[in-house]
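For this view, one protein chain was removed and the others were kept in their places.
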Amino acid sequence: MNQKRKSFFQSIKERDPAAKSILQIILLYPGVQAVFWYRIAHFFYKINLKFIAYFIMFWVRNILNIEIHPAAKIGKRLFIDHGTGVVIGETTEIGDDVLIYHGVTLGGTGKHQGKRHPTIKNNVIIGAGVKILGPVTIGENSKIGANAVVITDVPSNSTAVGVPAVIKENGKPVSE
Amino acid sequence: MNQKRKSFFQSIKERDPAAKSILQIILLYPGVQAVFWYRIAHFFYKINLKFIAYFIMFWVRNILNIEIHPAAKIGKRLFIDHGTGVVIGETTEIGDDVLIYHGVTLGGTGKHQGKRHPTIKNNVIIGAGVKILGPVTIGENSKIGANAVVITDVPSNSTAVGVPAVIKENGKPVSE
Partner (left out) sequence: MNQKRKSFFQSIKERDPAAKSILQIILLYPGVQAVFWYRIAHFFYKINLKFIAYFIMFWVRNILNIEIHPAAKIGKRLFIDHGTGVVIGETTEIGDDVLIYHGVTLGGTGKHQGKRHPTIKNNVIIGAGVKILGPVTIGENSKIGANAVVITDVPSNSTAVGVPAVIKENGKPVSE
């Protein structure tokens, strides 16, 4: 899937059948607005104006119901659909073209120091209500089924479902 | 259960032991307010003033934390209790006297076109955190247990629990 040259708005229209126009997406998609504000907050965080960064994301969380730590590293064309209840932790890393539904947590287990949140590779789809906890890696093109709880690595091109998640279709191991 | 002639407020008092008065329900029940605004937005949607419909529901989602697509079809006396995180998709159909708790998704799987969200029949109760995905039908009087994930039809008078959901007490098959 060569999505590199695809525009962000075109990628959303392809991923959400209910999206009708660019104006609708800009004005009425809370997930799009939250990622937009995250990028501003992440800039302030990197130049060490951390309180401004936290303040922006605090109000984004309260108004849009989507919580993204300003220190998280997020790739291109992340689309958070619906978004209420999403929590993305401080040391999370997200690749390109990732699709995250509402109620998803990319969080910690309380057992790790330093890097303690997940790494999500390109083209991953994470279903509604999924909790991915700890410094685990979800490989490229994998899908996590709704309400699954993932506390181990998931290889590329796989599907994980259940509480805790069972990996149902193993693909090639993650190459990097 | 002949609830046809029951008033909406009386039906809520029967379903929520914490509800004390009609004034309290009107002023302080976000689920009641969200359905009220949905009915206004649905009217605008049907007369093709779709942007107004989307705009209303965008702010209902942000303020009340309940997301209902204005095109969804909803019957009488739907009661959404607590409501934070509820997402009801574009082609969802809901019957009469349905009770939905917070965190419930009536959503799509990404695999269907056109009708791609669930159909919920009369008198169904959907527990907190449940995800019902795809154009499946939940039969009359059935109950879905908390955090269950439902991706197949559930017959009438049944209970479904687990991830993915197992139907525990089969009733009569849905007649329509």
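In this document, chain identifiers A and B correspond to the written order of the chains, with residue numbering beginning at 1 in each.
Here is the rule we use: contacts are C-beta pairs under 8 Å (C-beta built on N, C-alpha and C of every residue); 3 or more make two chains touch, one makes a residue touch a chain.
All values derive from a computational prediction rather than experimental measurement.
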Among B:Ser11, B:Asn65, B:Thr105 or B:Asn122, the residue in touch with the chain that has been omitted: B:Asn65
Options A:Thr105, A:Asn123 or A:Ser156, residue touching the unrepresented chain: A:Thr105
Touch residues of chain A, complete complex, unshown partner: 50-51, 54-55, 58, 61-62, 65, 67, 69, 84-85, 87, 89-90, 103, 105, 107-108, 110, 113, 116, 129, 131, 133, 147-149, 163-164
Interface with the unshown chain - residue positions in chain B: 15, 17-18, 20, 24, 27-28, 30, 63-65, 82, 84-85, 101-103, 125, 127-129, 145-148, 161-163
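Everything that follows uses one rule, which is that only the chains that are shown with their structure count from here on.
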Geometric centre distance via CA averages, chain B-chain A, whole Å: 26
